[in-house]
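Only one protein chain is missing from this complex, and each of the others stays in its spot.
Moving on, here comes chain A:
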Amino acid sequence: MLGEILNTYYLQIGSFILINIMLAISVYVPLSSGQLSLGSAGFMGVGAYTSALLTIHFDLPIVIGIIAGALAASALGVIVGIPSLRLSGVYLAIATLGLGEVIRVIFVNWDSLTRGSVGLTGIPQLGREILEFARGVGFEPAMIGIKNNQFVFLSIFLVLLVLVIVILWFVVRQQNSRVGRALSSINLDEKAAESMGINITYYKVISFTQGAFFAGLAGALFAHVIGYISPADFSYHRAVEVLIFTVFGGSEVIIGSVFGAFFLTLMPEVLRFVSEFRYIIYGILLVVLMAVRPQGILDANLLKKIKFKRSKGGIR
């Protein structure tokens, strides 16, 4: 019965949505301290290539590859973040934009390692490994009435879902902690925050590095879900796309990033004709949003209204 419900196509779109949510969070976290990062595609690429190369050449388990990819991205985040974060957010935007392009240039030119613009193929796939592992402990997908490939897509989806929930939990917890309050005070007024004794460079680097970590993690997962990566996957367009997820959905609340990634990943799938003009629509969307609703679709006020209505309904 489960076998009839599970559609691998839907599961795959679901997985893409989850990866995009991670990416959107990687922009949201630095943005919540007033830092605009345009390097998410670059960090994603570093995570993806690190993990893919480690697992292909050294036969490391995927888990270790993914962790290494995310750490490599965050190390790069620290290196780029410290010089640019001492200055205003504009410098960071330029430096990260440059970083993204340089990383892509390196991927294209470092032929011996990255196979240039052709890209890497034969990356171990997360779903297959899980299937083998499950078989190793004596579990067959047929036991719960689904086919092997359904199991593969389902397991990827579930792993990503758990990871996204953990990340969301972490970010929400952090927002209500001392670090989170420091970050939002920097976002509201840097000078005032500094005069209150907050080490703004330290906290900015923290939030920026977390963004790099999430982007690297998403990139590494992307590599092992798709099984094939090329420099074109990590271009400036990807960075802008991720930025739009967050800015469209709502850059002031975490649920905005989730909504933005969900809606804008699903839209081109549902409306096929849209996908050809996707970037043109994105461009217009950014301009209109900034002029009309710079905080994005969802903000704290709207959420409050929705909650208020719900609780009224609950009393009845």
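In this section, contacts are C-beta pairs under 8 Å (C-beta built on N, C-alpha and C of every residue); 3 or more make two chains touch, one makes a residue touch a chain; residues count from 1.
Everything that follows uses one rule, which is that contacts and distances are computed from a predicted model.
The chain that is not shown carries the UniProt protein name "ABC transporter permease", picked from "ABC transporter permease", "Germination protein", "Cytochrome bc1 complex cytochrome b subunit" or "Pyridine nucleotide-disulfide oxidoreductase". When the full complex is taken into account, the listed residue touching the unshown chain is A:102, out of A:63, A:102, A:274 or A:300.
Contact with the undisplayed chain is limited, among A:13, A:286 or A:303, to A:286. Shown as candidates are A:120, A:183, A:247 or A:298; the residue that touches the absent chain is A:247.
The set of chain A residues touching the chain not shown comprises 31, 34, 36, 38, 80, 83-84, 86-91, 93-95, 97-99, 101-102, 105-106, 108-109, 236-237, 240, 243, 247, 277, 279-280, 282-287, 290-291, 294.
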